[in-house]
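A single protein chain has been removed from this complex, and every other one stays in its place.
Just so it is clear, A and B label the chains in written order, and each chain counts residues from 1 on its own.
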Amino acid sequence: MKGRMTWFNVTSVALGFAFLYIPILLLVIYSFNDSKLVTVWGGWSTRWYAGLLNNEELMKAAWVTLRVAVVSSTIATVLGLLAAIVLTRMNRFPGRTLFSGMVFAPLVMPEVITGLSLLLLFVAVGFDRGFWTLTLAHTTLTMCFAAVVIQARLYDFDKSVEEAAMDLGASPLKSFMQVTLPIIAPSVISAWLLAFTLSLDDFVIASFTTGPGATTLPMKIYSQVRLGVTPEINAISTLMIGVVALGVIVAALSQKRAMVRQQAETRAVDAGAK
Amino acid sequence: MSVATTNDTMPAPAASPSAKKARRTPAPQSSFAPWKDPNATPIVRFENVTKRFGSFVAVNNISLDIYEREFFALLGPSGCGKTTLLRMLAGFEKPTEGRIIVNGKDVTDLMPYERDAVNMMFQSYALFPHMSVERNIGFGLRQEGMPAADIDARVDEAMGMLELKQFAKRKPHQLSGGQQQRVALARAIAKKPRIMLLDEPLGALDKRLRQTAQFELMHIQESTGTTFIIVTHDQEEAMTVSSRIAVMDHGELVQVSTPGEIYETPQSQYVASFIGDVNILECRVSNVLPDGQLELNWVDGTGKFVAQPPPSGATKDQQVWLALRPEKVRIGLDRPATDVNAIPGKVENIGYLGSISHYHVAVGNDESVTALRANASLAVDNTINWENDVWLDWPADAGVVLIR
Partner (left out) sequence: MRRWIVIGIPYFWLLVLFLIPFLIVFKISLSDTASAMPPYTPVLDFANLRAFFAGLDFENYGFIFSDPLYTNAYWASLKIAFISTLLTLIIAYPVAYGMARAPKQWQPLLVMFVILPFWTSFLIRVYAWIGILKKEGLLNLFLSNFGIDPLTIHNTVYAVYIGIVYSYLPFMILPLYASLEKLNPALLEAAQDLGSPPWKTFWQVTFPLSIPGVMAGCFLVFIPAMGEFVIPDLLGGSDTLMIGKTLWSEFFSNRDWPLASAVAVILLFMLVIPIVLFQRNQQNQREAAR
C-alpha cells in the first residue's frame, strides 16, 4: 500500500519512533555525564568509559559472551539453514508437523521455560555447566530464528533457477552450492547476525545454563542494574549500542557502494557498446 | 451450431500460417517430413507415458515420436499437461508409467543432470542472478569440466549468435526482458544439446518483440540443426515456428499434424476452434453420394449441405459437425444460383478491421455465423450494412466434416 501521507500518518510515525528512540538517546547522553547522580547534569565527561577498561571482571565477561556468541551463532546458522531447507523443500516425511512445531515454538516460548528445561537436561545427563552448555543452549534457541529468516527467503526463491543448474549438468549438491547458496547468501548473513545478537543479548537462558566459570556480560549488567542506575552501566550500554550502530552503518554503506558500482558497470558497458 | 472465437488478435487466420511458412524456408514444405517415412528413427519417443499427481492425471497414456531437426510444438490451454510432458523429458518429473527414449536410450530413470542430450530454456528464464552473462552461458560447460579456453570459445560463439557480446560482463538484472530471453537461450544452446526444450520461451515478451524472437528461434534452430520442442499456449506462435504441432487437452494428445493440416483439416471441434476462428454447424448425414461426398441436413435451421467425408468415413443419419472457416464463407446480398451450401441470414454486427471486415450474421434458429470479406475496393454499390438480409454460401470443399 502506498498513497499520500496525511498529517495523522506523519505524526503517528514520528511519535512511534520517538517512543522507540528517546530512552536509548537519554541513556547515551547520560553516559557522558560527569556527575555520579543520574539526574544531575555535571558536564561532559568520558571518565566512566576509562573506568570500564580497568574493570577486569567486566572485560572477562565480555570476552566469554563474545566467544559464546560467535560459536553458537555459527553452528546455529548451519543448523538453521538445514532446517529451512527441510521446511521449504521436503514436503512429506514422518513427523513433519512435529518438526515445524519444534522450529517455531522456541520463537515465542517464554525464556524462563526454555532456560529451565535446558538446565534440567544438562543436570540429568551430568554435564558440567559452563561455556559449552551455554553455547548449546544458545545454539538451540537461535537456530530457530535463523531457520525462520532463511526459510522466508527460500520460500520466494525461484526454483527453476535450481532446475536450470541441474539441467545444465550440475548435481543437486553442486547446484545448491554454486547457485542457491550464493543467491540466498544475504539472508544467511542476516540469520547469522540475528543469532549473534540474540546470543550477546540473552540474560535469562544464560542465567540457567551457564556455570560459575562463564558469567556473561548481560548477567554482570543485571547484577549491577539491580543495585540501581549508575553511569558505568550507561557507559557499557552506550558502547554496546555503538557497536551495533556501527555495524548497521557499515552494512548499509557497503550495500549502497555495491549498488553504485553496479550502476557504474552498466554505464561502462553501455559506453563500450556504442 | 456455434461460433468459436478463440483468438481475436489474429486478423487473418487463413493468411498467417501459410504466408509465414512461405517466408520461412526456401525449400518446399513437403521435403522435410520424417514422420511420414516409416524407416526414420525418432530422436525422442514417449511410450505410453502417464503422469499422475495424487489423483490428478496430468498426462494420460501419451505415445509420441519426435524426429531429428524438427521444430515441434506442444500446444494447449494451461493445465493441459504440455509443460508436464516437457518436464518429464528434461527429467524434472518422473513418469508414473511408461518410458521415454532419447536417441535410442531409455532415459526414464535418469536425473536432469545426467541427460546431456537435452537442455531446457525456462519460462522464467531462470538466469543465475549472481553471475554475469558470460558466466551464465558458461555454467553448463564448466559442469562438464571442459578446458577454460574451450569454454571461452563456446561462450563467445553463443554470444555472437545471439548478439550478446556487448553485454558479456553484465548481470541479468541489468538487461532488458528481450536480452534476458536471449541469454537464457544462449545458455542452453552453448551446451550444444541434440534437443532443445523451450517452455513458453517468449511468454514474457511483448507482441512486437515476440515476433522478432520467433524468427530468431527459427533461424537458430535451422542453423544449428538442433531438434526444438516448444511448449506454448499461443496458437499463432505454434503455427509460425513449428514443423509439427501436437494439440493437447486434459493430458491427452488430440491431434498431431503440420500447422497446415491442423488448420485446414482439424479432426475435432476442439482442434478446429482452438486454432483460429471457426463456424461450427451441427448436421445429420442424410445421404452418402456415389462419389463419396456427404449430403448433410442442418439441425438448427433449414439447409442442405454437401461436403467431403472425414477420413474415417460417415454413415447415414450420423451426427456430424460442419466446420467452416470464416474466410471461406462468401457473403452477398443476392441469392446464389444453387440452394446447396447456401443459407439466408441477417447482419447482426460488423467488425471493421481495415483490410478486412467480420460479418456476424444471424442464421437459422437463433444461431450466428461469421464471414470475412476483404475490403478490396472503395465501391459503395455492394456495401453490406447492419440489419441487411444477406446470403451466405461456400463451395463443397470449404467445410470439414467432424465426427467429434
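As a convention for this text, contacts are C-beta pairs under 8 Å (C-beta built on N, C-alpha and C of every residue); 3 or more make two chains touch, one makes a residue touch a chain.
Since the model is a prediction, treat every value here as computed from it, not as a measurement.
Asks: Taking the whole complex into account, name the chains on display that the unshown chain touches.
Replies: A
Asks: Of the residues listed, A:Phe131, A:Phe157 or A:Tyr222, which one is in contact with the missing chain?
Replies: Answer from the full complex: A:Tyr222 touches the omitted chain.
Asks: Quick one: say which of A:Leu52, A:Leu66 or A:Val86 touches the chain that got left out.
Replies: A:Val86
Asks: What does the interface between chain A and the hidden chain look like in terms of residue numbers?
Replies: Per the touch rule, chain A residues meeting the hidden chain are 1-6, 8-13, 15-17, 19-21, 23-24, 26-27, 30, 38-39, 79-80, 82-83, 85-86, 90, 93, 95, 98-113, 116-118, 120-121, 123-124, 136-137, 139-140, 143, 147, 155-156, 172-173, 197, 200-201, 203-204, 207-208, 218, 221-222, 225-226, 229, 233-234, 237, 240-241, 244-245, 248, 252.
Definition applied: only the chains that are shown with their structure count from here on.
Asks: Can you work out the whole-Å distance between the CA centroids of chain A and chain B?
Replies: 55
Asks: Under the touch definition given earlier, write down the residues of chain B that touch chain A in their complex.
Replies: Its residues touching chain A are 90-92, 111-113, 116, 118-120, 122-124, 126-130, 139-140, 143-144, 166-167, 169-171, 174, 187-188, 191.
Asks: Could you pull out which chain A residues touch chain B in their complex?
Replies: That would be residues 158, 160-161, 163-172, 174-175, 178-179, 182-183, 262, 265-266, 269, 272-273 of chain A.
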